[in-house]
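Missing here: one protein chain of the complex. Every other protein chain is in place.
The block that comes next holds chain A.
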Amino acid sequence: MTQRAFSRGVGLAFALLFSAPVAAGLVGVALPAFGHLPVLGYEGWSVEPFRRLAAMPGLAASVALSLAAGLATTLLSVLAVAAFVAGAFDTRAMRAGGRALGPLLAVPHAAAAFGLAFLIAPSGLIFRLLAVILGWDRPPDLLIVGDPLGLAMMAGLIVKEMPFLLLVALAALPQLDARRQLHLARSLGYGRLSAFMLGVWPSLYRQIRLPVLAVAAYASSVVDVALILGPSTPAPLAVRILEWMNDADLSLRLAASAGALLQLGVTLIVLLAWLGIERLGRVLSRAFVARGRRMAGEGALPALSLLPMMLAAATVLLSLVLLALWSFAGFWRFPDLLPPNFSLTAWERTLRAARGPLWTTAEAGLLAAAIALIVVVVLLEAHRRAYPVRPGDSALPTTVSAVVYLPLLVPQIAFLFGLRVAALSFGLSPSLGTLVAAHLLFVLPYVALSLSGPWAALDPRYERIGASLGRGRAALFFRLRLPLLLAPVLAAFAIGFSVSVGQYLPTVIIGAGRLPTVTTEAVALASGGDRRLVGAMALLQTVLPLIAFGLATALPVLLYRNRRAMRSS
């Protein structure tokens, strides 16, 4: 009983502590949105900020862009992941996909967006290839990066969200009895893909639903990818709010706050629309089942279903190569496929300029990931001891799971400015501490997401045997549970670290420009246009998570190289 009280206590304390910044942040934009901002001398209540917001040129187009980006990114990413898992389940492609995931996830959004720009821009690699074939000597006059429909931006989001959703799908699959369900459906005469989509996907989707909603919320309010690949006439709503917030005309703050509330509504509409799409998917799937259509003659379809994911993976990896090429390139003319000469100038300049930011990035990432890991382990362990969970159960107390994903569903731009105002009113000026605290809001949900499955899935009989052998709780925890879960624990740490490294908006807003990281420095280069510097900074941004993922993968393999059963799990 005391264990239950402890678990409830820490759960509740966490829920309050964790939801407070989001709530404070929302209040902090709601007040100015209705005309109340005493620091700047605005007192009382008015709807004038909303009137000014409505009068902003191109507001409808900005809103439409945000809505479209949220829905299109989510829909295409989910479909591609479903197709890949259905086509690759139990094949070598699945294992290859699993292995490629680490590097793909390590690439921060901004770096992937820059790399994609180097690939698809009129002077990028694709058009250089075309130029060589067709004999052009100058890049075509096309608006591809920054196209008014935001297609390049959505492509940049999709190639990054697909690996993420594949990761959560692969983590959820072992919790389902997928193989037998699939074999059963196939023995009833269903083809590979239809057997998976009708028999396994519905329960798999239920497991990955929350990350899917997080993708929808993120894409509908994205800033960093939008600054790099998105349109500017007009830009998506979140980018414009950021501009108004940073405008020299302080009175724009009120309209910006009203915009933040509008963004909250836009994201809410995207999430509601997605729930509608989910329902449509269920109805269609039931209709297929009811008609009993086997769709057994699939031909090349299972192989084709792998294509979108492979294309995304190839794009991200090729982008990395392009970033590296540009960072070492000397003078590189269109349509040369390779730079004729190489130079270290860009790296010299970047390394000199980035020493401080690199250090800040590493410090914030290590601290945020370590704190998140400890908090999540305490919550999981307290809950597990109080309420023994079976694989598939929620591994977190309901009070915790109700709030831990909140920062992923509420658009960042909607509450971070309010949070900065609230923090300043408590006398908290920007420091490494506030930066880490802000990153924790986004790091912790991902650490919880990646660790709670493995934590619940460990066979409880190991610890029972350990206890029956006379070992106390500390020994069971440090000598059995942690070593047995070493791989998922290190993976959760690496994911947390790379999430922190990739944070753009929390870093510029909570750091107030005083704590630059490699991510803010890289995004700041978006408007500059020197591809060599962009390449070097974006690669630098990728290196840190890559090291983290590399260590998280290599350490368990090294430590357990003589333990066969530890490798398969």
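One rule holds for everything that comes next: contacts are C-beta pairs under 8 Å (C-beta built on N, C-alpha and C of every residue); 3 or more make two chains touch, one makes a residue touch a chain; residues count from 1.
Note that contacts and distances are computed from a predicted model.
Colleague: What name does the UniProt record list for the absent chain among "Zinc metalloprotease", "Ion-translocating oxidoreductase complex subunit G", "Amino acid/amide ABC transporter membrane protein 2, HAAT family" or "Putative thiamine transport system ATP-binding protein"?
Modeller: Answer from the UniProt record of the missing subunit chain: "Putative thiamine transport system ATP-binding protein".
Colleague: Thinking of the whole complex, not just what is shown, which of A:35, A:87, A:259 or A:466 touches the missing chain?
Modeller: Counting the whole complex, the residue in contact with the absent chain is A:466.
Colleague: With respect to the chain omitted from the figure, which of A:151, A:480, A:512 or A:543 is a touching residue?
Modeller: Only one of A:151, A:480, A:512 or A:543 touches the chain omitted from view, namely A:480.
Colleague: Specify the residue from the set A:334, A:387 or A:477 that touches the hidden chain.
Modeller: Of the candidates A:334, A:387 or A:477, A:387 is in touch with the missing chain.
Colleague: In terms of residues, what is the contact footprint of the unshown chain on chain A?
Modeller: Looking at chain A, the ones touching the missing chain are residues 4, 386-388, 459, 461-462, 464-473, 479-480, 483-484, 486, 560, 562-566, 569.
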